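Excluded from the complex is one protein chain; the other protein chains are retained at their positions.
Presenting chain A:
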Amino acid sequence: MYGFEALTFNIHGGYLEAIVRGYRSGLLTASDYNNLCQCETLDDIKMHLSATEYGPYLQNEPSPLHTTTIVEKCTLKLVDEYKHMLTQATEPLSTFLEYITYGHMIDNVVLIVTGTLHERDVQELLEKCHPLGMFDSIATLAVAQNMRELYRVVLVDTPLAPYFSECITSEDLDDMNIEIMRNTLYKAYLEDFYRFCQKLGGATSEIMCDILAFEADRRAVNITINSIGTELTRDDRRKLYSDFGLLYPYGHEELSVCEDMDQVRGAMEKYPGYQSIFSRLSYGESQLVDKAFYEEEVKRLCLAFEQQFHYGVFFAYMRLREQEIRNLMWISECVAQNQKSRVQDSVVFIF
C-alpha cells in the first residue's frame, strides 16, 4: 500500500538502504571536478583521485598511466560496492539488483559477437567487457554463427533468455542485424524491468517507472536520430520502440516518420518534459542531444534520493556512478590529448 512502506521496509531493506546512501555521499562533488579539470597530466589526476574514495584503487598503479586503466579501476570500485550489496540482499531486492546489470550483459554479448565478426581475438574482447555484465559461458559466444545458434548454445542459460523470443531468426549475423538485435533485446529488457517494478508496487514502482519511462523515451529518440539516413524501414524502426513511456503511442507514430533532426525536434516539443531539453539546443546541433539527455537523467536520479523506503535509490546510485565514470573518462581523455578547452563539453555535474 503506497504510503505505509515505512512500517515494513526496514525489516529487509533498511540496512542496505543506509549503506547505499553512505556510498552516495562518496560521489565526486563540484569542487572535485574543478580540481580534476585543472590537471595537466594523468598523474595529477591520479593524485587528486587518491584524496577521494578512489584512492585505494589507484594507488598501486605504476606511472605512466593510461586512461583505460583509470576507468578500469574506477569501475572495479563500483563492482565491489555492487557485489557487497548483492550478497547482503534478500528477495525481492536481490532480483531488483540483478535486473540493473542485464543492460551491461546485453552490451557485452553484442561486443563479443561484433568483435568475432571482425575477427578479433576472444581474450582481447573479454577484457573489454563490462565486469558487471559477465556471466559464466560468455566466452563461448565467439563460436556462434547465427542467432539461432547464439540462443541455443549460450544464451538459453542466462537471464537474457526470455528477451530473445522476438529476435530469433536464421539470418547470419552482420553489423546491421547485430544493432537491431541489441535494440530488440534492450527493448524487451526495459519492458520486463518496467513490469517487475510495477509488480513491486508502492514508492518503488512510482519512482522506478518514472525513471524507466524516461529511459525508454530517450532510447526512442536515439534510435530515431541514429537511423536517419540508414536503410532501416519505418516499420522496423517502429518495432524497436518500447510500449511504455510518455511518448507511447502517439509520439512513436510521429518519430517513426521523422527524416531529419528538425522533424525530431518538432515531434518532441509537444511534450513539456522534453521541450526544455530541445529548446536548449540551437538548430542543427545534434551532438549536444546526448549531453542534454544525460543532464536530465542525472536530475531525475538525484530526485530518487529525496524519498526513503524504496528500491529506486539503488538503481539511481548505480547510474550516477556510471555517469561519474563517464565524466572521469572524458576528463582523462581531454587531459591526455591536451585538449583541456573541451573538458566542459561533456562533463555532467551530479551535484
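Throughout what follows, contacts are C-beta pairs under 8 Å (C-beta built on N, C-alpha and C of every residue); 3 or more make two chains touch, one makes a residue touch a chain; residues count from 1.
Just so it is clear, contacts and distances are computed from a predicted model.
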Per UniProt record, missing subunit out of "Centromere protein S", "Ubiquinone biosynthesis O-methyltransferase, mitochondrial", "V-ATPase proteolipid subunit C-like domain-containing protein" or "Potassium channel, subfamily K, member 2b" is "V-ATPase proteolipid subunit C-like domain-containing protein"
Could you tell which one of A:Asn10, A:Ser50 or A:Gln263 touches the chain left off the display?
-> A:Asn10
Taking the full complex into account, what residues of chain A touch the chain not shown?
-> 6-7, 10-11, 14-19, 21-23, 25-26, 308
